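Missing here: one protein chain of the complex. Every other protein chain is in place.
Letters A, B and C mark the chains in the order given here, with residues in each chain numbered from 1 onward.
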Amino acid sequence: MVGPANDPASPPRRLRLGMVGGGQGAFIGAVHRLAARMDNRYDLVAGALSSRSDVARASAAECFIAPDRAYDDFREMAQREAEREDGIEVCAIVTPNNLHFPAAMAMLDAGIHVICDKPLCMSVEEGEQLAAKIEETGLLFALTHNYTAYPMVREARDMVRSGKLGNIRLVQVEYPQGWLATPVDNKQASWRADPAKAGPGGALGDIGTHAHNLADFVTGLEISELCADLSSMVEGRALDDNVQILLRYKNGARGMLWASQVAIGHENGLKLRVYGDKGAIEWAQEHPNHMYFRQLDEQPRLMTRGGPGNSAAGGRVRVPSGHAEGYLEGFATLYTDFADQLCARIDGHIPNAEAALVPGIAEGLNGMRFIEAVIASSQRGASWTSM
Amino acid sequence: MVGPANDPASPPRRLRLGMVGGGQGAFIGAVHRLAARMDNRYDLVAGALSSRSDVARASAAECFIAPDRAYDDFREMAQREAEREDGIEVCAIVTPNNLHFPAAMAMLDAGIHVICDKPLCMSVEEGEQLAAKIEETGLLFALTHNYTAYPMVREARDMVRSGKLGNIRLVQVEYPQGWLATPVDNKQASWRADPAKAGPGGALGDIGTHAHNLADFVTGLEISELCADLSSMVEGRALDDNVQILLRYKNGARGMLWASQVAIGHENGLKLRVYGDKGAIEWAQEHPNHMYFRQLDEQPRLMTRGGPGNSAAGGRVRVPSGHAEGYLEGFATLYTDFADQLCARIDGHIPNAEAALVPGIAEGLNGMRFIEAVIASSQRGASWTSM
Amino acid sequence: MVGPANDPASPPRRLRLGMVGGGQGAFIGAVHRLAARMDNRYDLVAGALSSRSDVARASAAECFIAPDRAYDDFREMAQREAEREDGIEVCAIVTPNNLHFPAAMAMLDAGIHVICDKPLCMSVEEGEQLAAKIEETGLLFALTHNYTAYPMVREARDMVRSGKLGNIRLVQVEYPQGWLATPVDNKQASWRADPAKAGPGGALGDIGTHAHNLADFVTGLEISELCADLSSMVEGRALDDNVQILLRYKNGARGMLWASQVAIGHENGLKLRVYGDKGAIEWAQEHPNHMYFRQLDEQPRLMTRGGPGNSAAGGRVRVPSGHAEGYLEGFATLYTDFADQLCARIDGHIPNAEAALVPGIAEGLNGMRFIEAVIASSQRGASWTSM
Partner (left out) sequence: MVGPANDPASPPRRLRLGMVGGGQGAFIGAVHRLAARMDNRYDLVAGALSSRSDVARASAAECFIAPDRAYDDFREMAQREAEREDGIEVCAIVTPNNLHFPAAMAMLDAGIHVICDKPLCMSVEEGEQLAAKIEETGLLFALTHNYTAYPMVREARDMVRSGKLGNIRLVQVEYPQGWLATPVDNKQASWRADPAKAGPGGALGDIGTHAHNLADFVTGLEISELCADLSSMVEGRALDDNVQILLRYKNGARGMLWASQVAIGHENGLKLRVYGDKGAIEWAQEHPNHMYFRQLDEQPRLMTRGGPGNSAAGGRVRVPSGHAEGYLEGFATLYTDFADQLCARIDGHIPNAEAALVPGIAEGLNGMRFIEAVIASSQRGASWTSM
C-alpha cells in the first residue's frame, strides 16, 4: 500500500434516511443506497420505493426497512414519518424526473430535508416553486450531480480558482454515449424517452445537464448566450438524442458542448477540457483518477488522485493514489458532505468546509434554465438565445 | 445512465461481524469495513481494533460498536463473543502480518469464521497449522486477495478456462510501486520493513504475492521452477524492495514476474499479460475496467467491464459499463461472496456459484510456499528452485 | 521484421521538378523536398526559392540546383523552363498563401503541371479563375492536403464508402494547437497573422481548412449550412485564432468543428470522429498508425496501419505494422550523421557533434558478446553467466 487512507471521521450517530423510488428493477436507487452506506453516515429506515404496494413491500424488505415503514405513497410517508419521534430526518428522491417535484414538496412540507437526483424537476416553474419552499422552510436540499464529487474534478475547480489556468478562454465539454443508437425498449430507456416522465429534454436532460453542470462547477463562468442544435436521430423518438451547442461566456470565453446518446461505441464518455491563458486541464470520467495539466511552454503533467502536487481540494480520498476509485465514491462523498450539513443544522456540529460544495437548489434551478434556453434556441432554428 | 445495474440481492439479515486490528491510523481496516458495508451484508458489532485499550475504545466508538464489545485483546474477544447468543459469526483480521496467525487461530478455536488479509501468515509452518485447524473445525476462511475480484480479472480467468487463448505459453506479470524509493518512515512503511512484523519478504510479501496470486488465479498454471533475484536498493533496508523472477510452468510455459517498491513514478502498477497460442490478454489495475484481447491475425479488441462480448464471469457489476468502478468494489465482492458461503453454511441458503471464487486456505498456503521458494532461490545466488 | 514492405515501384525515370518558395528559413518547403525525394520519383532541378536573389541563390545551392536554374522570380522561371528541352515538368508552390494564385497561374500558363500547398488561394474568386485555367489547359493540379494521405485516413474513407459505418449521423472534428496562445513574433507566425499574406482566415485558413478537408475526404458528405463563431483571443491579433462551428449536412447528419491556435498544451491535435448508425471511427494525427473502430454491440477494435483487417485502401505502407513511421526518419538520421563523419574524413568538413552517436564496430561486437553469453547461459540450464 502506498500510504494511509482516510478513515472517514465517524459522527456519534447515523442519520435516519428515507427514500422515494428505487424499488426493484430501478438503477439509481441502489446506487444511492450504496453511496449512503459507504461512509456509514446514514440508516435507511423508511421508504416509498414503489407506487405498486407489493413491489414497495418486497423492495423495502430487501433494504431491511421495517414493514410498518414501507409505504406505497410518498405523501403518506412524509406525513407519518413526520409524526414519529424516530421519523426520517432526510429523504432521498430517486424517481423518474416527473416525480422529483411533488415528492420533494411533500418532504419539505413535512419538515424533512431532501436529497434529490438530477435533473431537479420538469420545468423552471416547478424549480422556482421548490426554491421558494426551501427558502420558506429553511430546510436543506442536495442535488446529486455526482461528477462534481470526483477528487480530480474538485482539484480542477480549485486550480481554476487559484489562477493556475489564468483567464479562462475556452471550454470544451462532451458527453457521448451510444446506448440509444437504435430503438431501445427497457425500463431505463423507456421513461427517458417519454416526455411526460423525463421532461422536455432527452439526452439533454439526462446527460447534457451533467456536462453543463460539470463545466459550471469547474470554471465558475457564467454563460451569456448559446446556440444549440438538438436532433433526434432515431426514427420515432420523441425527444432529442443528440445535442450540439456553441457557448459564449460573460467573460468573453467561448465553449462547445456535445452530448449524444447515439454515438456508437461510447459508454459514458463525459470529458471536460478547460483552457486559460496560462494553462489547461483535461479530465475524462472513464479514467477519473487522472487529469492532464498543461502549461504554457512546459511539459504536460499527469496529475493523479492523491498523487504529487495536488492541493487539499480533492477532498475525500478513500484509497491511495494508483488505486482506482470510482463512481460510487463520488456519490458517497455527496451524501457524506451533506450529512455534515445536516449534522451542523440538527446537532450543532461544525461542518467540514467541503460540505458547501454539495450542489443545491441554485444549481438545480440553473440547470432548468439551461434546459429551457437550449430548447428555445433549438426551436427557433438554433439561434442565439440569452440565458 | 446506460442501463440497469444489479441491485445486489439482499438476504433476510446481515451477518454479525467482528474485526481484529484496523484501529485509528490503520489503512486496510477502514477499507475492509467499507467493503463490508457496500452490499449491506454485514453488521460490524465487535472489535479488537487495537491492543492499546484507549485506542481500541475510541476506534470502536467511531465504528458504532457498543462499548461492551470493544476489546483490546483478540483472544478475549473470541472467548466472550463465542459465549454470547448474539456473538459475532465471522471475524475480519486486518493486523500486520505477524498477528494474522494467532488471531485466526483464536477465532477458529472459538468457532468463528474468518476473513483474513493477505499474506496469510509468517511461514509455511504457520500456514499448515492454520490449514489443519480449519480442516478440524470445519469453519470457513477467506483471504482478501482483492485483485481477483475485479470483474475483468474474473473475465480473463474465464477466457483462459474456456480456451479463448489456446495453450498458455507466456505469462508477464509486474507490480511496480515507487513509494519506497527513498527511506520512508511512517506507520505504513515501518511495519512492512520490519521482518518481525512483515515476515521474510519485503516487496515480495507485500505486493509480489499479489502478482503471483493474480497470475495463478487467471491462468491456473502451476509453476514448476523459478529463478529469483531479490535486491534491497535503499541502504539500511532489512528486506527486499525489488523482486525479479523467471518462471517455468509445468505445461512448458515461461513467465517473468517483477515487483518493486523503488520504481519511481509508479503508484500501484499491477499488470498482467498472458499469451497463448490463439490469443492474449492484458489487464492493468490502474485502469481496471478495461482489458485488451488480442487474437491471432485479428484486430485487438478492447473489452470493458459490463460491455459487449463479456461472459457472465465478470460477476458483481454494480455500475453500468463506462462508469469507473474501483478497488473498494473488489473488496466488497469478496465480502459478499463470502457472505454467500457463510449463509449457506449457517442458514442453509443456496450459495451463488461465484462464492467459490473467494481465495481461501489453499491459496494462502500456496502463497507461503511461493515466498519460501523465492527466498531460497535468491539465497542460493538466484538459482533454479523447485516449487 | 514483421514482413516485407513495399519497395515502391520505380518508373524508368524521375520527373523534373521545380519549386516556388521554400528558401532558407522556410518550413514547408523543406518538407516538400523531403517528400519528393522519399520515393525517388522526382529530381528537383530548378527553383525560385526566394524573391531575394542572394537567398534564392544560396538556397538553390543547398538543394543541388544548378546556378543557371536558380531564379528569383517565378514568372521568369516559368518562362525559361518552358523553353528548355529538359525544363521542369511540374512545379511545387510552397509560398505564403497570397502567392499561391499568381505562381500557379504562371506555371499553368507555361504548360507546367502544379503541386500547390494549401489553402488554395485567397478567395473563392481566385479559386474559380484557377479552376477555369486548369480546365482550359488540361494540366494536372495537386493540392497538398497531406492528412488525407495517412494510410489509416484512406482506410477510414474506404470504410465509410463500403458501408461499415452505415448512414453517417455525426461528425466531430477538431484541430487544437497552442503555439499562438501568446503574441508570437517569428517568420512562421507573422505571415499567418497578416491578412494580406494569409487571406481572410487565421486559424481558419491555416488549420480549419485541414479539419474541414479531412472530414470531407473521409465522409464524402456535403455541408448544407453552418453556424460559425470566430474569435481572436490574443489582444492585437488581426485574424481569428479560435474557430467553433456547428455543421448541418445535406443527408441530415450533424457536425461540430473546432480549430484553435490558443489551446495551450496541444501541439498538433487534429482528430476526427465519425459516427454512423452501424459503427464509428476515431483517428488522431498524433498517433496516426492507429484507428479505433467501434460497432454496435461489439467490442471496440484497434486498427493498425498494415495490421489485420485492413482493406487495400490504406495504400502506400512503407514499413511493416508496428513500426512507427518515424522509423524511416531514425534510419535517415543514422545515414545523415554518418555522412557527416564521412565528409569530415574525406573532405575535411567539421562534423556535427551528434555524428559520434552512430553505432559502430564496438556496439556490434558488444552485441555479439551478448548473444554468445545469452546462449551460453541458456545452454547451461539458464545459469548466471559473466559478460
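To be clear about the criterion, a residue touches a chain if its C-beta (ideal position, glycine included) is under 8 Å from a C-beta of that chain, and two chains touch if they have at least 3 such contacts.
As the structure is a computational prediction, the values presented were derived from the model and not from experiment.
Novice: Touching the hidden chain in the complete assembly: which of A:Glu76, A:Glu135, A:Glu222 or A:Glu298 does that?
Specialist: Answering carefully, the residue with contact to the hidden chain is A:Glu298.
Novice: Just name the one of C:Val55, C:Leu296 or C:Ala339 that touches the chain not displayed here.
Specialist: Of the listed residues, the one touching the omitted chain is C:Ala339.
Novice: I'm checking contacts with the chain that's been left out. Which of C:Ala66, C:Ala196, C:Ala238 or C:Leu357 qualifies?
Specialist: Selected residue, touching the omitted chain: C:Leu357.
Novice: On subunit A, what residues meet the omitted chain?
Specialist: Within subunit A, the residues touching the omitted chain are 227, 246, 293, 297-304, 307-309, 381-384.
Novice: Provide the residue numbers of subunit B that touch the chain removed from this figure.
Specialist: Interface with the chain not displayed, on the subunit B side: 169-170, 172, 174, 178, 181-182, 227, 229, 231, 233, 242, 244, 246, 248, 254, 256, 258, 260, 262-266, 275-280, 292, 294-296, 300, 382.
Simple rule for what comes next: only the chains that are shown with their structure count from here on.
Novice: Compute per-chain Cα centres, compare each with the mean of all protein Cα atoms, and return the closest chain.
Specialist: Answer by centroid distance: A.
Novice: Highest contact-pair count belongs to which two chains?
Specialist: A-B
Novice: Based on mean C-alpha positions, I'd like to know which chain lies farthest from subunit B.
Specialist: Of all chains, C has its centre farthest from that of subunit B.
Novice: Can you work out the whole-Å distance between the CA centroids of subunit A and subunit C?
Specialist: Whole-Å distance between the two chain centres: 45.
Novice: Taking the mean of the C-alpha atoms as each chain's centre, how many Å separate subunit B from subunit C?
Specialist: So the centre of subunit B lies 52 Å away from the centre of subunit C.
Novice: Could you work out how far the Cα centre of subunit A sits from that of subunit B, in whole Å?
Specialist: 33
Novice: Can you list the residues of subunit A that touch 2 or more other chains?
Specialist: If we look for residues of subunit A contacting two or more partner chains, we find 266.
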